[in-house]
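Accompanying notes for the structure given below.
With one protein chain withheld, the remaining protein chains of the complex are depicted in position.
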Amino acid sequence: MADVGEFIQVGILTSSDRASSGEYEDLSGPAIRGFFEEALISEWDAISVVVEDEQAAIESALIDLIDVQGCNLVVTTGGTGPAQRDVTPEATEAVCSRMLPGFGEQMRAISLRYVPTAILSRQSAGIRGQALIINLPGAPKAIRETIDEIFAAVPYCIDLIGGPYIETDSAVVESFRPKHARR
Amino acid sequence: MADVGEFIQVGILTSSDRASSGEYEDLSGPAIRGFFEEALISEWDAISVVVEDEQAAIESALIDLIDVQGCNLVVTTGGTGPAQRDVTPEATEAVCSRMLPGFGEQMRAISLRYVPTAILSRQSAGIRGQALIINLPGAPKAIRETIDEIFAAVPYCIDLIGGPYIETDSAVVESFRPKHARR
Partner (left out) sequence: MADVGEFIQVGILTSSDRASSGEYEDLSGPAIRGFFEEALISEWDAISVVVEDEQAAIESALIDLIDVQGCNLVVTTGGTGPAQRDVTPEATEAVCSRMLPGFGEQMRAISLRYVPTAILSRQSAGIRGQALIINLPGAPKAIRETIDEIFAAVPYCIDLIGGPYIETDSAVVESFRPKHARR
């Protein structure tokens, strides 16, 4: 049997005033879960949380997912636009020890192929301890457009920060590790 | 008659030691005004100012244009290079509550099609209250190369930060709003 790598606990954080108040159903968190179902062949479990667009609430949720629940990967959706209630990037930066600007750059470049307003996104990614946090767009369609492409670099990133060795289904995500880092 | 949206007050700030001292004529500010004349079909008025390359002077001018004159959009030109007197990005960041890194990324990517030295530009964009500030290049030709393309996202950005609903001539700028945001 092929090696499928190690177990990973992932977190999915939806920041949305309307989804957290029950005004409408969160479709974005489930879209991210759907991606994990298709893409990950390592064992995994996801904890999903929906919080209002408040920086303190998002920070608390991120810290809980990583420091208490043991997530090595947290994917957020929503709250990355220019509006005053959009504070996910601020919360992400506040809880991270370092940022990875390449994620925001590439996600914006990908989304620009579809809509010119991708330029307005403040999406980013960063590291807290042994966890990678990535901000995805809010809309389910835009989520899959971006995560399918950027995820190729995520397994190796998680190796480098001391997390588990995870594997993806190459039919969905052709993840890449330099030769010396492959098992 | 078609809806042409709402009135917008725009600001045009040229930062240049030589233009502000009268050593030569400001051609960049008028190039931006020329763009607005072609692109905007909503009613608009522009206030143009020329200031020396001093961070404090640029900051004061930006604050006056937005907080006193009521601009919801300020476009700057000049002062974004690596030289010591280039301080427009510093002044912009100092007066903004948040930055929109996608603008700088895309403007550099556009200008790189023309000159490799586009990599040296520190152009950015940010939000102060209900106003968007965008740093454009200094040269009139480079101004039009960039603003014609990035402006597609500007009307929706101004919506999102609480400014007026503006419309562009789609023959010049095909501005984009998601379906739910269109009138």
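Side notes on the structure shown:
Think of it as A and B in the order they're written, each chain with its own count starting at 1.
Note that in this section contacts are C-beta pairs under 8 Å (C-beta built on N, C-alpha and C of every residue); 3 or more make two chains touch, one makes a residue touch a chain.
Keep in mind that what you see is a predicted model, and the values were worked out from it rather than measured.
Contact with the chain not shown here comes from a single listed residue; of B:Gly5, B:Gly29 or B:Gly104, that residue is B:Gly104. Touch with the chain that is not drawn comes from one residue among A:Phe7, A:Tyr114 or A:Phe176, which is A:Phe176. Panel shows chain B; residues 81-84, 90, 101, 104-105, 108-109, 112, 115-122 of it touch the chain omitted from the view. Residues of chain A in touch with the missing chain: 98-103, 105-106, 109, 127, 132, 150, 152-153, 156-157, 160-162, 174-178.
Just so we're on the same page, only the chains that are shown with their structure count from here on.
Centres computed as Cα averages put chain A at a distance of 32 Å from chain B.
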